[in-house]
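Not every chain is included here, but those present sit where they belong.
Labels run A, B and C following the written order; every chain starts at residue 1.
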Amino acid sequence: MAEPRLDVIGVGEVMLRYSVPAGERLEAARSLAVKPGGAEGNTAFALAQLGRRAGWVSALPRNPLGRLVARQMRVAGVNLEGVVWSDTGRVGTYYVEFAAPPRAIQVVYDRADSCAARLTPDALDWDYLLSARILHVSGITAALSPSCLAVVRELLARAKAAGVAVSFDINYRARLWDAAEARAVLRPLVEGVEVLFCNQGDAGRIFDATGAPEAILRRLAEATGARHVVTTFGAEGVVGWQAGAFASAAALPVQMVDRLGAGDALAAGVLHGWLDGDFSRGLRYGVVLAALALSQFGDMVVTTPQEVEALLVSAGGGIHR
Amino acid sequence: MAEPRLDVIGVGEVMLRYSVPAGERLEAARSLAVKPGGAEGNTAFALAQLGRRAGWVSALPRNPLGRLVARQMRVAGVNLEGVVWSDTGRVGTYYVEFAAPPRAIQVVYDRADSCAARLTPDALDWDYLLSARILHVSGITAALSPSCLAVVRELLARAKAAGVAVSFDINYRARLWDAAEARAVLRPLVEGVEVLFCNQGDAGRIFDATGAPEAILRRLAEATGARHVVTTFGAEGVVGWQAGAFASAAALPVQMVDRLGAGDALAAGVLHGWLDGDFSRGLRYGVVLAALALSQFGDMVVTTPQEVEALLVSAGGGIHR
Amino acid sequence: MAEPRLDVIGVGEVMLRYSVPAGERLEAARSLAVKPGGAEGNTAFALAQLGRRAGWVSALPRNPLGRLVARQMRVAGVNLEGVVWSDTGRVGTYYVEFAAPPRAIQVVYDRADSCAARLTPDALDWDYLLSARILHVSGITAALSPSCLAVVRELLARAKAAGVAVSFDINYRARLWDAAEARAVLRPLVEGVEVLFCNQGDAGRIFDATGAPEAILRRLAEATGARHVVTTFGAEGVVGWQAGAFASAAALPVQMVDRLGAGDALAAGVLHGWLDGDFSRGLRYGVVLAALALSQFGDMVVTTPQEVEALLVSAGGGIHR
């Protein structure tokens, strides 16, 4: 088998994110800050900055908005050879109003019928995709459209056949589907994946995994047969399960600037460790990247390997061992 | 018959318009200026500022983006009682990159499947609509979707039945339909309207009306049976036909700041005159409002009756009499 | 008696507010954010967004600055038919530098001799004013100028004669008059109003009402004969008295973005409840609206009925019952 060309490829929609400054309201906006965002793309973006050969695959229209997304992905050096360019269609968008209590953060999606949601398995360059060591997808992509679900299913099947690892982030989104539908689709889908990301809430919602952290992770491991399981516990930190053993990393103290994208940054950190064969270290990378994501505007974290390593020392401790 | 509650109601989509400053490119945008825009709404907005009781009707989602449009329409005092608020759906958007030659102005539409495009005749408050002296619609609305075409058809039928005048701006948009389709739909549609707006290009494209200005207008009048016909001739100005007589108004010298919305401002001026029973004066109002629209950012012109009257003196001359 | 045309009309000056971002100083400003603000106008603005037929009455000059104020009031759908437009005069202004301790918030007023301060009783459309269910004024208007005091006096007299309710917010401002003068003027003025708003400090200053919350409110009720009394206790919340009974609502946890306008938002909430005949619910609306005002830039709160209702559940508890 040939040497993998890329370390990781994220597959899933990246949208344009429009936001107003904290303290302002969307309906009174006169100008909007523009940044790209989307779960799998966020993860690929972070990994590229850590020096990983990271690719991102989705569909974009051949217009200035499609190019806006592509240009921003390239900033970090993400490989875009697998992107499907379409002569028609739109880029999905979403609008963010940051939380200033008593108001909660408000996200308005306008993503229906995007190029990405219309992506079909036959449009993809499978040779390119299977040239990675690990593919990263999420439950969002599975929920976007029937054709996107077909993409995820074919990706999982082809990856298994080709011996390429898959990382799956459950990422349940109530605005895209209801929990029953998500359970029915996701439970069979994630069977036997290499890395499963599932936060505490989704663990209960999709896998009936509740209780103490170790119990939750054990249940997730049993239910899915995943080789690694990673569960975030709100602001507490993250716990990982691998071959019956547990590891954890406590969340770093952080000044919250922008809540979005932290989970995707965490996934990037875990995969960064996985690629080095060090899952525990990956959990610590994860909490560092998540903290960096929270302290910056934008879903996509800006960082360097040096910064992450320097912060790693503060991310050593944990409760489960 | 009761006294009309409103002078004019524009019926048709208003979108959110996102733009970058002149000299910048959309695909490199980090922030976007937000303004509302849409043909019939632009016309209603201008008329409200001239002191007319102007309403605007379309559909908006019950979310911050729908409210953003509504808030901006209210700024000028436009009556929004007829707006259809929807629990689902989106606001249409478009993106503008201003022309800096050799580049032409670039407009990217992302308007498919908006609430406005899904508007159906039964959602409308017809009593409200028929309480106006004149209803203003355009070929854009006819082209948006089958249900919008149905809205336009029912509006024309009900207005005729109720003795309410209709103003129709052809506004052919090649991105929405091809000319053959537009011809087939629009020619029967506009029969007998009170005021027909049709620029020189559309006159040839839809009505085979070409040649000298007077010939074009005469042909438009014959083809449609419209009581008033108004044709713009690029940067030259505007010519009007009424009951066999011609009037015209030369365009004002202008510093072009933003090309969009000039035609809708012109329509507002003509209707302002029509409401006073002075069609010729309306043409002169029209070129003044168009010039004001060109000299400001945004599709929707900001002005006052005093400003328009003051500029009217420079808009007196014309060639056809 | 005819059905009231409007639910509420606020009578009093709205100014232009100029501010620099937090952390910047006014004297080093190179640009200023512009927003409108003024006690009674803030209250009318909030009520209009809650679906109330709200009007606002004051005087504005017929120039771009007067129109700037009017345009912003219209954003929320406030009825401006009663505004007095003047060919001369100015719009009052004030400048805000937000608090970053050890600096306190700094407000510089430049409001003398505004059109609003020159308003006289004979300039007003009393039929319009008396067509509301309740009129809302404040001690600021009484303090602005002798002619404004005459306006307030005539308003109270005419309202009583016409059986229209009056809501009065004491709003003592030390920069406009001294406490002795305010006492002399305000105490007879507010006799028998429908709703009296008076914060803890003003209660002592103007009415010698000090001590425990209930004692303060009881004293205010006795001193004024008001049918409802509402007193805010700093960051604690609000207590109301009605016909001998007390109700209260605790303040919501809030991230302070902009301190100005919270009291006017509270008044809007209380009147929203009063208009429904539910004074207690009004207090809870009040703390919700105040919290929303504090978490947004600007004196005038941006919100929707849905948002307020959703937050109402967190505003249920209170100490006095």
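Methods note: a contact is a pair of C-beta atoms (placed from the backbone, for glycine too) under 8 Å apart; a residue touches a chain by one contact, two chains touch by 3 or more.
None of these values were measured; they are calculated from a predicted model.
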Oligomeric copy total, full assembly; chains in place: 3: 6
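Keep this in mind: only the chains that are shown with their structure count from here on.
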Interface residue identity across copies subunit A, subunit B - same or different by half: same
Centroid spacing, where centroids are CA-atom means, of subunit A and subunit C in whole angstrom: 48
Averaged-CA centre spacing for the pair subunit C and subunit B, given as whole angstrom: 40
Distance from subunit B to subunit A - Cα centre to Cα centre, in angstrom: 45
Where subunit B touches two or more other chains at once, by residue number: 67, 71
Complex contact set, residues of subunit A against subunit B: 18, 25-35, 63-65, 67-68, 71, 90-91, 93, 95, 97, 106, 108, 110, 112-113
Of all residues in subunit B, those that touch subunit C in their complex: 62, 67, 71-72, 74-77, 80, 304, 306
Subunit C residues within the subunit A interface of the complex: 75, 252-255, 257-258, 288, 291-292, 295-297, 302, 307, 311, 314
